[in-house]
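Here the complex is missing a single protein chain, while all its other protein chains stay put.
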Amino acid sequence: MQYTKRALLKGSFALMALAALPARLLAAAWPEKAFSAPEMNAALTGLFGTDVLTASDQITLKAPEIAENGAVVPVSIKTTLPNVESISIVVEKNPRPMVATFEIPPGTLADISSRIKMAETSDVTAVIKTSDGLYSTARQVKVTIGGCGG
Amino acid sequence: MRVNNMIARSFFILMFVLQPVVAVSAEESKCFSPQEQIPADSPGNQKLHFEQQFNVAENLRQAAASAGAEWLKTESLLVRAREEAASGNWNQALQITAKACQQAELALQQAQYESEAWKSRVIK
Amino acid sequence: MIKAITAGLIFLFTLAVHQPAFAGPAEDRRAFVAYFESRFPDIPFAEYANGIYAIDQDARNQWIEIEEFPPYEFAVEQGESLWQETFADGKSYSDCFNSSEADVRQNYPRVDGLTGEVITLDMAINLCREEHGQKSFEFGGEEILALSAFIAFESRGNVFDIMVDEDDPQALAAYEEGKRFYYSKRGQLNLSCADCHVASAGQYVRADHLSASLGHPTHFPVYRSKLGSMLSLHQRVAGCIRDVRAKPFDLQSTEYRNLEYFLTYMSNGLEANGPGARK
Partner (left out) sequence: MASTIKVKTKLSDDVATVKSLMLHPMETGSRKDPDSGAIIPAHHITQLIFTNNGKQVMVANFSTAVSKNPYFSFSFNGAKAGDTLNISWVDNIGEKGELETQLK
């Protein structure tokens, strides 16, 4: 697939056509409420029904101290907590803090990596949902205005 | 001491000798100073004034371009100056032209200086 | 006495005439490499092929993460299928490059024996197309970037050995022009390539470290995260020119090709390791 301007235009027409359909037909379980929330608390409540997190040192969150580029920040999360149901990445200062959430069925390891966008310097929070609650750890990632770069 | 005096004196004389020449060439290709007052009489006069300055700036820009030394915004400044002139904002138009003109002049000086100066920077 | 002076003058004159041979490309390169070796004594020579990641450890870690699965792989894949194109006359790129493996990155740029022009890889791709009746690609466009990414990928590990024939006045002139471009200050900021990437290499420009010039061309084209797309060496140079607030030249202009010739010659001995991933 090539993302030329034409493809984008085509995409926006498709969007108009699909706008009439109920959103759940597009992505059944996509947690829209959490993803559209403009604040971290609302984003957490939208996904988990609560924004109460318990800090845990059994979560390893790997992220750079200073992001080379806010558009591509490598993030890895793993945990030794038992009975993990999901892992979520939250960036407090993003316009919409909920970045991604990963459902972990039994047999899948609680160990994921991805690359995310950060609008500005912010805490990155890893939220682990287990069968008995929400656990988290956070670390700050600095996003700077680049010089010339690469 | 005497030698220094001689050099100073000959330099002084040289300046006198050269002055008329410099003045003539500067008349043709000197950039308009943004501080200079613009004649506020008839619009026709202002247009003439602008076109004159614009030509000076554009010629200098082209000279800088052919020396491979044009600066980033000189051309777009001149485009803006034209736009301002088209809507009769002569003061604006002249000020922007003066800025572009100064850029072109400096770019040319830079190129002339660099034609030798780069050699001193080669890692040895 | 007069004879002796004349002889002395002739001797000096001869020296002067032969001066270029003493400060020729080979001598330039030795001095260039020696500069960086004394500037960064802990960085092994081969590491310069990694650009800024030879110098900046925190950035290097992020780069390694990206290299886990670099986005340029899509371009390499696209380039591979483009490489397999058969032209209208039954020929293909292999015929132009004398290689079915596409492992030719390290041979570019080179100077054309007839025209004396510097031929870059991107230019060679288009020359090949034109020769076989195909429409040439737009420089900086998706196809040529994909093809050059594939060729770079297939050439990984091959060592650059760019030739500047000191008996070929055209090659020498192109080299000298590139060198002049490299060391000349330009733009409103009055900076030369060397000001940033020699004298200030490793230092901060706002929040970035400046890369060393040694190794600059080895990893191009690159996937630029900032743009989310591939970028050619000339596009990157144009970015620098703009950053010093000078008007950039056209991609594949004589200016950029000569500069690439000089820069790549300076990086002789380093491995071709493109395509790269950059912030």
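We just call them A, B and C in the order they show up, numbering each chain from 1.
We take it that a contact is a pair of C-beta atoms (placed from the backbone, for glycine too) under 8 Å apart; a residue touches a chain by one contact, two chains touch by 3 or more.
Just so it is clear, the model here is predicted, and its values are computed rather than measured.
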Contact list for the unshown chain, restricted to visible chains: A, C
Touching the absent chain when the full complex is considered, from A:N41, A:T54, A:T80 or A:T108: A:T108
Touching the absent chain when the full complex is considered, from A:T79, A:N94 or A:T137: A:N94
For subunit A, the residues touching the chain missing from this view: 1, 3, 5, 8, 11-12, 14-15, 18, 26-27, 29-31, 35, 71-73, 91, 94-96, 98-105, 107-109, 111-118
Where the missing chain touches subunit C, by residue: 66, 68-69, 71, 73-74, 77-78, 81, 225, 228
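Going forward, only the chains that are shown with their structure count from here on.
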Farthest-lying chain, centroid of Cα atoms versus that of subunit B: A
Chain-chain pair with the highest tally of contacting C-beta pairs: A-C
Inter-chain centre distance, subunit A versus subunit C - centres from mean C-alpha coordinates, in Å: 39
Centre distance in Å when subunit B and subunit C are each reduced to the mean of their C-alpha atoms: 36
Inter-centroid spacing, subunit B versus subunit A (mean Cα positions, whole Å): 56
Subunit B residues counted as touching two or more neighbouring chains: none
Of all residues in subunit A, the ones touching two or more other chains: none
Residues on subunit C engaged by subunit B in the complex (per definition of touch): 23, 28, 31-32, 35, 179-180, 183-188, 190, 192, 194, 198, 242, 245-247, 249, 255
Partner subunit C, residues of subunit B touching it in the complex: 65, 68-75, 103, 110, 114, 117-119, 121-124
Residues of subunit A defined as touching subunit C within the complex: 2, 64-69, 71-74, 76, 113, 115, 144-150
